[in-house]
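Please read through the structure below; I'll follow up with questions.
Omission of a single protein chain aside, the complex is shown with its protein chains in their original locations.
Residue numbering begins at 1 within each chain, and the chains themselves are lettered A and B in the order written.
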Amino acid sequence: MAGYQTNLRLTLPLTCVILEVILIILFAVLVEYDHETDAKLWHKHLLQHNDSNYNNDFYYRYPSFQDVHVMIFVGFGFLMTFLQRYGFSSVAFNFLIAAFALQWATLMQGFFHGMHGGKIHIGVESMINADFCTGSVLISFGALLGKTSPVQLLLMAVFEVTLFATNEYILLSILQAKDAGGSMTIHTFGAYFGLVVARVLYRPQLDKSKHKNCSVYHSDLFAMIGTIYLWMFWPSFNSAITAHGDDQHRTVMNTYYSLAACTLATFAMSSLVGPGGKLDMVHIQNAALAGGVAVGTAGEMMLTPFGSMAVGFLAGTISTLGYKFLSPVMEKKLKIQDTCGVHNLHGMPGILGAVVGAVTASLATREVYGDGMEDQGVRQAISLAVTLGMALVGGVIVGFILKLPIYSGPPDTICFEDAIYWEVLTALIALPFHPGMRQLSENKKYL
Amino acid sequence: MAGYQTNLRLTLPLTCVILEVILIILFAVLVEYDHETDAKLWHKHLLQHNDSNYNNDFYYRYPSFQDVHVMIFVGFGFLMTFLQRYGFSSVAFNFLIAAFALQWATLMQGFFHGMHGGKIHIGVESMINADFCTGSVLISFGALLGKTSPVQLLLMAVFEVTLFATNEYILLSILQAKDAGGSMTIHTFGAYFGLVVARVLYRPQLDKSKHKNCSVYHSDLFAMIGTIYLWMFWPSFNSAITAHGDDQHRTVMNTYYSLAACTLATFAMSSLVGPGGKLDMVHIQNAALAGGVAVGTAGEMMLTPFGSMAVGFLAGTISTLGYKFLSPVMEKKLKIQDTCGVHNLHGMPGILGAVVGAVTASLATREVYGDGMEDQGVRQAISLAVTLGMALVGGVIVGFILKLPIYSGPPDTICFEDAIYWEVLTALIALPFHPGMRQLSENKKYL
Partner (left out) sequence: MAGYQTNLRLTLPLTCVILEVILIILFAVLVEYDHETDAKLWHKHLLQHNDSNYNNDFYYRYPSFQDVHVMIFVGFGFLMTFLQRYGFSSVAFNFLIAAFALQWATLMQGFFHGMHGGKIHIGVESMINADFCTGSVLISFGALLGKTSPVQLLLMAVFEVTLFATNEYILLSILQAKDAGGSMTIHTFGAYFGLVVARVLYRPQLDKSKHKNCSVYHSDLFAMIGTIYLWMFWPSFNSAITAHGDDQHRTVMNTYYSLAACTLATFAMSSLVGPGGKLDMVHIQNAALAGGVAVGTAGEMMLTPFGSMAVGFLAGTISTLGYKFLSPVMEKKLKIQDTCGVHNLHGMPGILGAVVGAVTASLATREVYGDGMEDQGVRQAISLAVTLGMALVGGVIVGFILKLPIYSGPPDTICFEDAIYWEVLTALIALPFHPGMRQLSENKKYL
């Protein structure tokens, strides 16, 4: 660990406390319950509109919110536990940065979405949006997994949430783009931002930790918990903030069928390119989800079920092939060390989703939707370009900020290792899950 | 592996791609959004009926759908991870065949449930029904677990879904039987179909893989994830497609109490018959769920809470005793190798549920329900007979189709083993959970 200061005792408590104190102060000054959450305002509304408590939007958004919440904390958290010796950090740092990001996102998005008399109004919809923004940060985390300290991750979240909210504002409010499931705002942005940060933080000696940068039997099963939850609840994710009624209903169905088709494509491709025709857990854990990403924009449109299936099938194919052929090239040639392969799961499928959205919007007719969507295709295409630009430029800047050696980051030789930040009883205990076992007899000190 | 061709490289990609292409074409030709999912139709409906988006049935079915979805993918998937070296296959083949079956079921059920001008109309209710049909296939999978290739399983799903839809049509539409939770259509059909297929695929040399056909400590904990999710969401399963209002409310309650009573029965019986009074994880993982199966038909009726509890208690008792005493006999005498014991969890409790349904329906009076249910008991009883007949005949035919040696199935000596289809890092890694155990007696010091 020569030259490295990985002790968190000073840096992490300081970062957490300062950030949370700032959040509490800003919330005190700026944030108020919205008219469906505030006792007085809601009771006034009930009287004035002769409305019913059952019509509080809570009942029509909260189940979707909880599904999204599960995706953020269980889905992303456990998906990343696939590493043999990084399970604590995966699920717990995911937990930490998500808990921070959702608070910060409430402020940033509230700021951009329009203040009410100098106040940000919050309710169930702002909670969903905050979770969405958090998802983007967690995607970037996936590219950096195992190579960063929690302090770096929190700092990244501070900047990324801010950029996310700005980009989202440009897309949804200025360009009037449609992107309810976030193919662009969440997936494309999060993936390319994270990839650029990973590029800037390139670790030339990382192969010294290579033996830990892989899974073991049970860590792969833990990761499947994440995969399955993401897969099941993706229909809720894509539909969580679409308009009520047919839009939400349709988005759910399109996503459901896209994912199902994507899964078959993933198994087909994984076996096709695997040594001896064998399946690879990495593909199943990740590429089977690309179908959800790829209908993130067009899911709410009249994509039709078979259209969704075709898109999902394509996404699963691209994603699996990306894991097999593209990721190794990106690491060697572009020096991008993408731990979770977010380029394959969120990057390419996100762009595919943006393109499908632009095309579908272009083909939309007044007759089908009942109202016009002229120029929508063009606005969608511009939105993709803006998103990529924001991610690349933002990623470079934030990457260099994170590169400073003051955040207790791990050295190249001890990446992908919980013991650096966690009290792990002994190295020995986890050893059976670990190839290091070959050297066991040489490690008498453990015994 | 003499004579066995277990390489999936040709068979699996081909099967997946052909099936998915057929699905996409059939969806393109036959499937349309229903009036609550289609933009134009729903907006027209809103105008004509002065209705509200909040009354889209999506809001009253989707939470139940998601619970069912969790049962299908997490519940069934993780329940089957109990085998020490078959966790990847359990959760991932479950994933694959469910993703296929739900698409195929959409078409088959749509075809039988009535076409609209030559088109199948889909919405949240068809999604629930498709998941239900998928559940039946997964039950059959449980009987075959560890002994079949994914290609065989996909092929089985093609046939089983078709037969399921036919049987369901006969029961619900022709015989006008009630079976909202699928005691007959899902559990009885899936179990006996799977058992017959297992009988036809009997492997005389299977005891050569016997040392892998058992659990290890952590695989049993993974399986409990499946159990608990199935148990918790079973009320949603049984009520997901019952009529709105009191029916749905009542079905949930009956299932809740049935399962609670079943759990106490299972612990009681497991300890009673266990060596030294010790509990057996197999019973807890499976038999505690029998209470949900057994009120699948009568759950929506006025079964009363104590009636539900009595049925659940009985189901848990039968199921536990089945695992202990019946399964070994079935394997020896009937040559049915039932890996997960689906006969105990779905077969017998399914029949019990059908009988309870027939009796409850017979006892129903106009006074209690507000409308007549004459002859309902008889129709319920006939339905059970039809279901058993369909399962047995269908199972024999499909079993012989699956017996052809062209599907990359495993040899008797390498059943219950992930390494045959999956890239597993090394045998070493998983060894602690494993057979190494054969040498146990030599390691006296551990004992």
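The definition used in the following text is that a residue touches a chain if its C-beta (ideal position, glycine included) is under 8 Å from a C-beta of that chain, and two chains touch if they have at least 3 such contacts.
Model, not experiment: these values are computed from the prediction.
Residue B:Leu279 is the one among B:Ile25, B:Leu47, B:Ile174 or B:Leu279 that touches the chain not shown. When the missing chain is restored to the complex, the residue among A:Leu8, A:Leu334 or A:Val378 that touches it is A:Leu8.
Interface note: of B:Ile228, B:Leu363 or B:Val396, the residue touching the hidden chain in the full complex is B:Ile228.
In the complete assembly, the contact with the undisplayed chain comes from B:Leu264, out of B:Val21, B:Leu264 or B:Ile414.
Interface residues of chain B facing the missing partner chain: 55, 59-60, 63, 67, 214-218, 220-221, 224-225, 228-229, 231-233, 236, 243-250, 252-253, 256-257, 259-261, 263-265, 267-269, 271-272, 274-281, 284, 288, 302, 304-306, 309-310, 313, 367-370, 428, 431-433, 436-437, 439-440, 443, 445-447.
Against the chain not displayed here, chain A makes contact via residues 7-10, 12-13, 16-17, 19-20, 23-25, 27-28, 31, 33, 36-43, 46, 53-54, 56, 58-59, 62-63, 66, 69-70, 73-74, 77-78, 81, 87-88, 91-92, 95-96, 99-100, 102-103, 122-124, 127, 150, 218, 222, 225, 421-425, 428-433, 437-438, 440-441, 444, 447.
Keep this in mind: only the chains that are shown with their structure count from here on.
Per-chain Cα centroids separate chain A from chain B by 32 Å.
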